[in-house]
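Only one protein chain is missing; all other protein chains are in place.
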Amino acid sequence: MITVEKLTKRYGETTVVDEVSFTVERGSITVIVGTSGSGKSTLLRMINRLIEPSSGRVLLDGRDTRSEPAHLLRRRIGYVIQGHGLFPHRTVAENIATVPRLLGWQEARIEARVRELLTVFSLDPAVYAQALPHQLSGGQQQRVGVARALAAEPVVLLMDEPFGALDPIIRAKAQDDLLDIQGRFGTTVVLVTHDMDEAFRLGDRVAVMSGGKLLQYDRPAELLVHPADPFVSRMTGLAERAMRLLSLITAGEAALPGAAEGPAVAPTATLREVLSELVWSGADAARVVDADGTVRGRLTVAAILARGAP
Amino acid sequence: MDPLGVVLVAAGAAALLFLPFVVFKSNRIVPGNPCTLAQVLPAWGAFGCAAALALAGGGALWATNARVRLLLALLGVVAVGAAAAAAGDALTPPGDRIVRIAPGGAFWVLIVCLGLLATDATTRMRPKPAVRVLFLALSLAVVGLALARGTFDHLSVMREYAVNATRFAHEARRHLELAFGSLAAAVVIALPLGVLCHRKPRLKPGILGTLNVIQTIPAIALFGILMAPLGALAAAVPLAERLGIRGIGAAPAVVALFLYSLLPIVANTAAGLKRVSRAAVEAAHGMGMTDLQVLAGVELPLALPVILTGIRVVLVQNIGMVTVAALIGGGGLGAFVFQGIGQTAIDLVLLGAIPIVTLAFAAALVLDALVEVLDVRETRQP
Partner (left out) sequence: MPRAATVLRLGALALLIAFLAKPQSFAPLFAPLAQYGAPPIYDQGNLLSLALAQLGTVCLAAAASTLVAVGLGVLVTRPSGAQFLPLSRTLVNIGQTFPPVAVLAVAVPLVGFGEKPTLIALFAYGLLPIFENTLVGLKTVPGAVLEAASGMGMSARQRLLAVELPLAMPLILEGVRLSLVINVGTATIGSTVAAKGLGEVIIAGLLSSNTAFILQGGLVTGLMAILLYDGMAALERRLLRSVALD
C-alpha cells in the first residue's frame, strides 16, 4: 500500500506538484493522467525519490520512504520509463539481472529469475538472453524493460509513459501483457500517461492531474458519472462518455438471466463491443456464451443503453 | 582503366626514368653520385625488379580485385626493398665503413606510390579492425626480421644506426616513456575533470577555455617556461630533485606534454558522457544504482569509444611532440633529428624520423581499431 500525503514540489516560485494526497491499494493499478506539464511525472518520481519532495511524505506499507537511503529504496521499487532505457552495452540477461546483482543475489537464483521472466514475456531465453538491446524490436525492448523492472520481485512498479513510444497495435498487446503480468504477480502498479483510453483500460483507479493539483482520484466510472471538475469532464471527453462508460462493463457482469436468439458474445467482451456487434448485425439481443459453450445469459439493446446513462 | 592506377603508374615510371634509385656518397657529408637501377644491379636483378614493378603497375591499371591489387603492390614493395638492399651490398667495397649508399628519389617515390596503391586496396577491402591490426603486426614483423637479418645493413640509415645502436635503444625507450608517461598522468587527471564538466555544466567553459589557452602556447616555449619553476622546485625541495625533477631534461617535457594532453581527453570525456542515452541513466538511477555505480557501470562504459578517440589524438600528438623535447635535453628520438639537422646529415634525421612516424602510425591504427570494436555495439541504438 502506498500513501501519499500532501506531497509538494516547488522549483523556486513555481509549484509543480501542489499538496497531492491519495492512497494506492495493494495489488491494484492506479493510473495518473494529465496533460504535459501537469506534474504527473514529477509526482511519480517523488514516490521513488528520483525527485525529493519539497514537503509532504510518502508511506510505503506504512513506512516513510525517507527512513532509508534513496538508492536502497529504489531497489525495492520497479521503474519503467518511456523509451525503455535499456543499457545498450549489456545483454538482455545482464540488463534484467541489474537489480538482483545490486542486491547481491546468488548467481543461480539470478539466472533462474532471468529465465522465468523471459519466458513469462514470451522471449525464448535461448535466443534472447545473450542478445544486445539493439538487436531487438521496439516491442521486445519494451518487454525487456518491464522484465528488468520486475526482476527483484518489487512490491511496487512505477511506470512513466511506458508504452508511449510504441505503435498502436504493439501498444495494445503491451497493455494486455501488463494486465496479465499484474494479475500473475499481484504487483501494485502506478502508471503515468496522457492517454485517457489507456487510463480507462488499465486503471482500477484514475488520478486526474492539472496544474500540479490532483483534481479527482476515483474509479473510472465515477470520473465519467460524477466528474469533480469541468477539466475532468473535458479530459474524459464529453462526446464519448456514454461509450467510455459502456467499455468499463463486461458482458458477463451485465448479463440478464434467460436465453435469447442473436449473435453470441464472450463474457469478457465489453458492453461497447456488444452494442457495436448488435448495431452491425441488426439484432435486438445477444447471447452471452462461455468459451465452453454454456450460455451465461442475454443482453438486449435496451439493457445496454440503460447501463450507458449515469 | 583505373584512374588512380594511371596517376600512380605515371609518377612511378617518371621517377624511375628521371630520378636516381640510390645515391653513392664517398663519405657521410659530401654530395653523392646518382645511380640508376640498371647501373647498380646485375642484369638479372634489375630485370627481376623491373618485372615485379611492371606487374604491380599492371595490377594498378587493370586489376579490379582489391586482394590482387594489394598482393601486387606488396610484391612491388618487396622488390624495391630488395633492390635497394642489393644495391647497398653491391656498391659497398668489402669491409668499408665510410661510403654511404642512400636510397634516392626514385626509391622514395616508388615506395610512396606502392604504399598508396596498397592503402587504396586495403581501403577497398574494408577489413575488420582485428584484421587491420594483424596486418600491421605482420608488416612490422617482416620489416623487423629483415632489419635483424642485416638485409639493409649497407644502406646509409642503417649505417647511422650501427654507429648509434646503444644510444638508439636508449632514446627510443625514453621516447616511449615520455609519450606514454605523460598520457597516463593526463588520463588520471583528465577523466575526473571531464566528469566534472559533464556534471557541472557551469564549470565547463572555464575549464575548457583554460585548457584551450594552454594549447596555443608553442611547445618549445612551454618546455622553456616550465624549466625555471621546476629548477626552482628542485633547488628548494631536495626530495623533488631525488625524484628526478630538474629544470632541464625530462621533467619539463613530461609536464608540458601532460598539459597539452588534458584538453582532448577532458573535452572528449564530457562529449562522450553527453552522448550517453538519458533514458539509460535515468533507468539506472531509478533501479537504485548509486551515483558511483551509474558512472562506472553505465556512463563511462558507454562514453568509452569517444574517450578513447580523445586518447588516440593525445597519444599520436605526444609521440610527435616528444621529438621537440630533445631541444631542452629531454632526450627521445628527436635527439637524432635535431643532431641530424645540425650536421646536415639527412641519414641521422631519418634515423630519428622514420621510427617516430612508424610509432605514431601504429598507435593510431591500433587505437582506431579498438574504438571501432567498442563503438559497434553501442552506436546502433534504435
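Points to keep in mind about this one:
Here the chain labels run A and B in written order, and each chain numbers its own residues starting at 1.
Here is the rule we use: a contact is a pair of C-beta atoms (placed from the backbone, for glycine too) under 8 Å apart; a residue touches a chain by one contact, two chains touch by 3 or more.
This is a predicted model, so every value here is computed, not measured.
Every shown chain touched by the omitted chain in the complete complex is listed here: B. Among the residues B:53, B:113, B:234 or B:319, only B:319 touches the chain that is left out of the figure. The residue from B:34, B:48 or B:224 that touches the chain not shown here is B:224. Note on the undisplayed chain: of the listed residues B:259, B:350 or B:370, the one touching it is B:350.
In the full complex, the hidden chain is touched by chain B at residues 2-4, 116, 119-120, 122-124, 213, 215-225, 227-228, 316, 319-321, 323-324, 327-328, 334, 337-338, 340-341, 344, 346, 349-350, 352-353, 356-357, 360-361, 363-364, 368.
Definition applied: only the chains that are shown with their structure count from here on.
If you average the CA atoms of chain A and of chain B, the two centres end up 59 Å from each other. Here chain B touches chain A in the complex through residues 277, 279-290, 293, 298, 301-302, 377-378, 380-382, going by the rule given at the top.
Interface residues of chain A, counted against chain B in their complex, comprise 48, 50, 71-77, 79, 81-89, 98-99, 102, 132-134, 138, 141, 145, 148-149, 158.
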